[in-house]
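Scroll down for the structure; my scribbles are underneath it.
With one protein chain held back, the other chains of the complex are shown just where they sit.
Then we have chain A:
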Amino acid sequence: MEASKVIHAIYTDDDVLMSAVKKVKAEKHHIEEIYTPFPVHGLDKAMGLAPTRIAITAFMYGLVGLTVAIIMMNFIMIKDWPQNIGGKPSFSYLENMPAFVPIMFELTVFFAAHLMVITFYLRSRMWPFKKAENPDPRTTDDHFLMEIAVHGNESELENLLKETGAVEINLVDKEAH
């Protein structure tokens, strides 16, 4: 993709931003991105973003962890070397299961939590030496920025955004990734 033009509309209030989003959506303009310093409740709904599926992945990771725990302890404690340790019944997995439950539980939580976090990092492209993608440093403090793609309708868009209460409207060339 070649370099394209986008409009950056900057707001100073999350309520104004929310109503602006609704207005821009009603006018059928595509919002590329919104940068906010903190989570704005309901913004994802107003933008029409699809709900996250990360909880579903966490559930599946948890099942993986549970399976790992069961297979691991069944092999070690029952199959490989079934010792008599303090009279605990090591004849079958079920007979000795209560002793394994704390580990089964912890591994389920461990897998679910860590793999979900890693999934989150991968999906949102976050890693230690990543270059920050911040169009305006003020959006990490007290400003809200809405980015809208321009397809030759700059003046119309600018008027619309001014109406919605934007304090600053910039037309910028965006480098294609």
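In this text, a contact is a pair of C-beta atoms (placed from the backbone, for glycine too) under 8 Å apart; a residue touches a chain by one contact, two chains touch by 3 or more; residues count from 1.
The working rule: contacts and distances are computed from a predicted model.
Of the names listed as "Pyruvate dehydrogenase E1 component subunit alpha", "Quinol:cytochrome c oxidoreductase quinone-binding subunit 2", "Electron transfer flavoprotein subunit beta" or "Na+/H+ antiporter subunit G", the one that matches the UniProt record for the absent chain is "Quinol:cytochrome c oxidoreductase quinone-binding subunit 2".
Checked against the hidden chain, the listed residues A:F59, A:F75 or A:F91 yield one contact partner: A:F59.
Screening A:P98, A:P137 or A:G152 against the full complex identifies A:P98 as the residue touching the chain left out. In the full complex, chain A contacts the hidden chain through residues 55, 59, 87, 98-99, 101.
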